[in-house]
Structure formats: C-alpha cells, structure tokens
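Please find one structure pasted underneath; my questions will follow.
One protein chain omitted, others in place.
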Amino acid sequence: QPLCGAGSCQPILVTDLLDRAAKVSHRLHALSTAASNDLNNHFAPALKLVMMRPLSLCHTSSLNTPEDKEQVLQLSQEDLLTMVALLLKSWGTPLLYLVKEAQELPHPANDALLWKMAELSQQTENLARGIDKILNKLDPTGFHSFSTDLISPWSGGPGLEMGSDKKSHLLNFHFLLSCFRRDSNKIDSFVKLLRCRAT
Amino acid sequence: GQTPPGRPVITECRSPEKETFTCWWVPGSSGGLTTKYSLHYKIDGSQENYECPDYKTGGQNSCYFNKSYTSVWNTYTITVIATNNLGSNISEPLYVDVAYIVQPHQPENITAEFTTLDQKPYLMVKWDPPKKADTKSGWMTLQYELRIKPEKGLIWENHFAGNQKQFNIYSLIPGEVYLVEVHCKPDHGYWSEWSHTTYVQIPHYMRVRD
Partner (left out) sequence: GQTPPGRPVITECRSPEKETFTCWWVPGSSGGLTTKYSLHYKIDGSQENYECPDYKTGGQNSCYFNKSYTSVWNTYTITVIATNNLGSNISEPLYVDVAYIVQPHQPENITAEFTTLDQKPYLMVKWDPPKKADTKSGWMTLQYELRIKPEKGLIWENHFAGNQKQFNIYSLIPGEVYLVEVHCKPDHGYWSEWSHTTYVQIPHYMRVRD
C-alpha cells in the first residue's frame, strides 16, 4: 500500500526498510562478485596462486562475526544490525581507495572495474544510511551507537610490504576486493536474515 | 492589472529505476509579471528545508534528483513556490516515497516469431526488460502486458503476461499483418509507455482443428 497519500506520508515501516536494504545488499554482493570475476579473468595461473593471501589479514577480520548458522541465529536484531553497520562503515575509505586505484590499474578491464568500484562505493554508503535509519527506528535513544574501534582502521594496505610496482598494485587491489567480497556476503546474509525475522 | 502569482501545482514525480526521480509542476497565473519558480523539499518530516538540486536535466518546470539526492529510506515532502515582484504563492505539498513512484522505461527488443507446435500455429513474442531497470539482482520486479491488433484493426487485444518475458498467441488470421506492443510495470508503480510497434506477417497456413 503506498505510504504517501494526499495528506502526508506514513513513516516507512522497518519491515519495508529491511526489504529495501536486502535488495541493496544483494546487489552489493553480486556486484563485488562480478568485479572479482572481471579481475580474475585476466590473470596468469601463476599470479593467481600468489594472490591466495589469507583473508585473515583483512582489516575487518578483527570484528568477531559469526561463522555458522547457530552463531548467527543466537545474535539479537540489534547486534546483527550493529555488526552490519560496522562492516559498512569500515569500508568507506578503502572503497574510495579502490575507486582511485581502478583508474590506473594495469588491467584490460579497468574501465569496467572503475564503474563497478564507484557503484560499490556509492551503494555501500547508501546501504549504511539505510541501516542507520533502521537502527534509529529500533533504538531511538541511540544506545546502539557503537564505537568503530572494534575494527582496526584500514591502514591503506593489507599490512604487507607493498612495492609500488604494477604487480603489487594488482595484488593489493585483488586482496582488498576479495576482503570486500567476503564481507559483502556476510552483510547480505545478515540483512536477509533480519528481513526474514521481521516479516 | 499586475498581481502576485497564481498557485503552482506539482503534477507528478516519477522514478524510472528507483535510483533517481524527477518532479514536474504546472505554473499558476504569472500575474502579468516575470515569475520565478523554486522547488523545496523536506525529508521524513524533519524541519530542515532543501532546494531542488537540478532544475535542468528534467526539462522545463521540473526538478531532477540524481542518485546521491535519492533515498529509498526516507519520504519526501515537496512544494513549489512561485515568486514575482508582488508576492509569492506556494503549491500544495506532494508527499513522495520513491519506492512507490516507479514508472519504468518501455520494454526493449520485442521479437515476434510465427511457429507451430504439433501442427498448432502460434505467434511467440519475446522481449527484454528496459535497460535501466535492474531486474537481474531483484532490485526491481516487473510485470508485463502485451497488446496485439491486425494492421487495419481498430481494437487492441490485451494479454497480461505476469513476470514472463515471452508470450504465445494463438488463433491469428492467416495472411494478416499484426502490430505488437509491450509495456511493463513494477510491483508498486505505474505502467510504462507502450514499446515501439513490432510488425509481423502471419503466413497463409492451413488452420488445423485444435
């Protein structure tokens, strides 16, 4: 039922907001997967092996996220939302870095990658606003305001001794995108679970 | 004589893909003076007032909200103010939730192929969703309706196709030229314009009893 009539708009319900958030989170992960495929399609097998750096080095791995269904189902709605909000906030700067890097990336698909990185950056920010809106609706007191030092700030690189040669840029880009792809899968799973709980 | 401007009316706001939207208004009387129009909006009942970010892209008497100004998380209260040297006049507010004002662009690549199955002749019509609507990721779900009529015919025959992107039509007149058009609509929203017309000639086939 449209919420806006002649006289005013009823406030958008949390269930509706979560449904919209789930559509954005789905897109976000689908886009990050497409970007990863763009990137991987042009790498020699040897380089791919070098790329398999452990994602435990991702800057968000310090955030203790659940790792199976039982753990996720035990978390409250606020905890899950806060976790999603934290993950989204922690990717603001690194995504801007990926947008900048994509422009000069020595990669045949860098135009497509540039568009996707810009879209990822914008959709992540968009989803963060939506999750904040939902959190505020559920907890107007703002107690949920979490401190972002649960996640070690992104240090501009994955903590490796990165050279500035072409291969290093590619490896660093690939590693960061792999981290984001995994986190966007977590975000998508948590938001869809929240949507399901809310209906 | 010269008077303050008449009251403008916001006619509609539409979004083609739930990512941007445009509002249009109709000016009231100008009161015989040069009259300026400005669109203002508030978000979710907060008192902060913003002005239209782009009066150009949508054409005359319009305001275009690009991606960064478009939010599906909030509702908008929109008004238009007409101002001339003798005063101003404000429109009735229009309340907008972007998720409910979607009017997609038309479907594309309509093809119509005459074929038979089991000696039963029928026309298989296929189409693609409008390019701008992201249906793949589920961001938008579209329903379709198709209409068909003989070239010299007056009345369209409409067929609702649900979420299908193809539709089979039976019992067509052999030798006739038919016009086929498709339009689409999101779950909550407005029918698009009809697509361009596709013409198809039905061959002179022998009609077989069903």
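Per-chain residue numbering starts at 1, and chain names A and B are given in the order in which the chains are listed.
Note that in this section contacts are C-beta pairs under 8 Å (C-beta built on N, C-alpha and C of every residue); 3 or more make two chains touch, one makes a residue touch a chain.
Model, not experiment: these values are computed from the prediction.
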Missing chain: touched chains present in the view: A, B
Touch criterion as defined above, residue of A:Q10, A:T33, A:S62 or A:N136 at the omitted chain: A:T33
Options A:L13, A:L138 or A:C196, residue touching the unrepresented chain: A:C196
Residues of chain A (touch criterion as defined above) contacting the omitted chain: 26, 29-30, 33, 52, 54-57, 65, 67-70, 72-73, 182, 185-186, 188-189, 192-197
Interface residues of chain B (partner: the chain not displayed): 117-118, 120, 122, 138, 141, 157-164, 166-171, 210
